[in-house]
Structures are given as structure tokens and as C-alpha cells.
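For this depiction, one protein chain was excluded, whereas all remaining protein chains were kept in their positions.
== chain A ==
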Amino acid sequence: MEGGMDFLNCLDPDMSVQILMYLKDPSDLVRVSSVSRSWRDFVIANGLFKQLCLRMFPQLSRVAHVMELNKCGAKEPIEVGSSYSMEWESLARDHRVYATLARVCTSFHPENCISKAISASSTDNYPDESIENTLQSADIVPLPQTAFYWSSKGQKNPAVPETLIYKLKSDFCVITEINICPFEAFFQPGSPIYSAKSVQFRMGHPKSPNDLGCRLMGDPLPSADDTFIWTYTSPEFPMAQENCLQKFTLPEPVLCIGGILQIELLGRVQTQEVDSLFYICISYVQVMGHSLSPALCVEILEPSGTFVLKKDMQGKFHTQPGLPENEAREIPNDQWQRRIRYLQYFVDILRGNANVVEIEEYESGEEEDEAEEEYPL
């Protein structure tokens, strides 16, 4: 009894789709489409890869269509074919692009995807305590007993939240976790840790791409909700009042379409002794994931707000671990400025110009600052 075993033939399509949708690994689905022509056609006709991607990443629901760029070799049909063949070609294209997307999003080495800081909702003592300081881990900064952190302005009401907004390496990244290290003010009595009660993340894109271009880092954006459209909001994670790199793993990997990530710090827990105001201070932020560009990218069409998912046929994916930070790459302008600031600070210490605490290593020990309270906060 031939054909009795091939469930694609025996069962109705919905049921066959149900079976194949239990396959979570994109490789399984590819192998299924390699079994025979009818199986391949079934997978394409029912858009199984698209369905798989939509289930993994609901953020893709706004994708209106896909495109393949720089496709060499295959000639695009110039004449208008039958509507059936056009539709088939469109389904086949979906199949190829979504298969690639599923593949890259399920096999990568996570790396820090932050490119630069955009703004903080408030900053105390700009620029010394600006959001820029959260981009470098304390390990990388070689200066002893120095503190690089962002501080919010003080508030009487501990319920006032703060937000930090970052730009990621590309407009299309898959993000798995965010790591945050709250700041411990070692120079204040009791070494208070200025963490928040809890934290929440949003990802999205700017409403108008040009807005971000020219503004001062110190100015908070008029209203984050007016400037950005968020396509993902995470659950709220409790934050510990501990001076360590706290990992906030997202329940599922998320596609950040538009390259903008916001950290919302909810609830303040620590007052500063001198003014009894509540502050939040963060020393380091990392956003772990992988950039999907340039091989895959998303164009956001205004004003509809729909997306076009594009695959560059000649683009390469980097599935090996990325280069270590600060090495062998062209260093962007703001990183140079940051390094110059660090160096300047270092020089100031040597000259005894800066307010520092306990620099035993240097001869200018007598220049040590007398009171901790003078440290800017």
C-alpha cells in the first residue's frame, strides 16, 4: 500500500503543518524540505519558515514583505509571469530569507551589541557622571581607585524612574540578555550602592531617523515615547542592591528592529547622606546578542510603520566570536573623546589637580583629598 506512510499525502494540510511546527530547530525544517519535491513544496507553500520565525519573534509581525538584494546568477523575470508563478516565487523567497533568519538567530556567540549611548533621562554633574561612563567596564579602565559611572539627579520621591537609551551596533540585532552593574560609592561612608528596585527594557526604532543626529549628550530627549516607537517591552526584573554585573536574561531572544534599546530603572533605594535625596547610579551596561546586519536588515517604511525584511545575498554572517572590544577596529569619535578624558584625568591626578581619594601609588600622596563629601555626585 504505497503512499500510506507519507503523512503529507494522507493527512489534511492543517494536520501536517501541525506536525512540522513541532520542529523548533530550523535545520530540521531544512532537512524536511530536502526529502522530496512534494515535501519541499509543502514547506514553501505553507510558509513554515515564516511561521517558525513569527513564533520565535513576534516583532516580525510588522514585516510586510521580504526582498533579496544583490542576487547574482539568477535572472529576475522581466516579463510579467502568471500570477501563480509570481506568488510561488514570493513564497520561495520568503522560504529562503526566513530560513536564513531562523538559522542566524539560533546559532551565534553572544557579544556586546552596544554601539553608543544616546541619552539619559537625567544626569547629575554632566559630563563627569554622564551615561557615556556606562560603556566601559571598570576592568578596562586602568586607573586605580577611580570611578566611572552615570548618576541620575537626586529626587525626594523614590518612585521617580530613570531611563537610559542606547544605540546598538546595527539596526537589526538579536538580543538575549542585558547586564547591568550598579555603582557602589566606595568614597562615601558605608559604601552605598545606588541600584534601582527593578528594571525593564524596551526595544524599537526612532520615529524619525534624523532626530538623533545633532543634539547634546547632556540634554535628555524631550520625551522618549515621542521620539521612539517600541516594538518590544520586556517583563520587569527585580534588581539586587549589589555591586556586581547583574544578568537580566530575556525570557526569549528578541529581535531589536531599529537598533534602539531603552533601560528603565524603576524605584530608587538609596539616598545620599549629604542631601538625603534618592539617586540611581550605574557603572556598566552590556547588551548581549548578535548583529544580523549587513547580511540581513530591516527597512522601516513610514508612515505605515510596516517593515521590509531584506537579505543581502552577498552579505556574510559572523558566527565566530567577535573581536575583543577596543582592538583592531576603527575607533569611533566618541570613544576617542572618552579615552582622552581618562588620560586627562590621569594627568590631573599626577599633577594633583583632581579630587581623588587614596592614591597611595603616587608620590603626590600629600595631595590626597581630605573629605569624601567633596567628591562630585
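Please note the rule applied: a residue touches a chain if its C-beta (ideal position, glycine included) is under 8 Å from a C-beta of that chain, and two chains touch if they have at least 3 such contacts; residues count from 1.
Everything below uses one rule, namely that contacts and distances are computed from a predicted model.
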Should one name the undisplayed chain from "Ribosomal RNA-processing protein 43", "SKP1 component dimerisation domain-containing protein", "AP-1 complex subunit gamma" or "Aminotransferase class I/classII large domain-containing protein" using UniProt, the answer is "SKP1 component dimerisation domain-containing protein"
Had the left-out chain been drawn, it would touch chain A at residues 1-2, 4-7, 10-11, 15, 18-20, 22-23, 25-28, 30-40, 96, 99, 103, 107
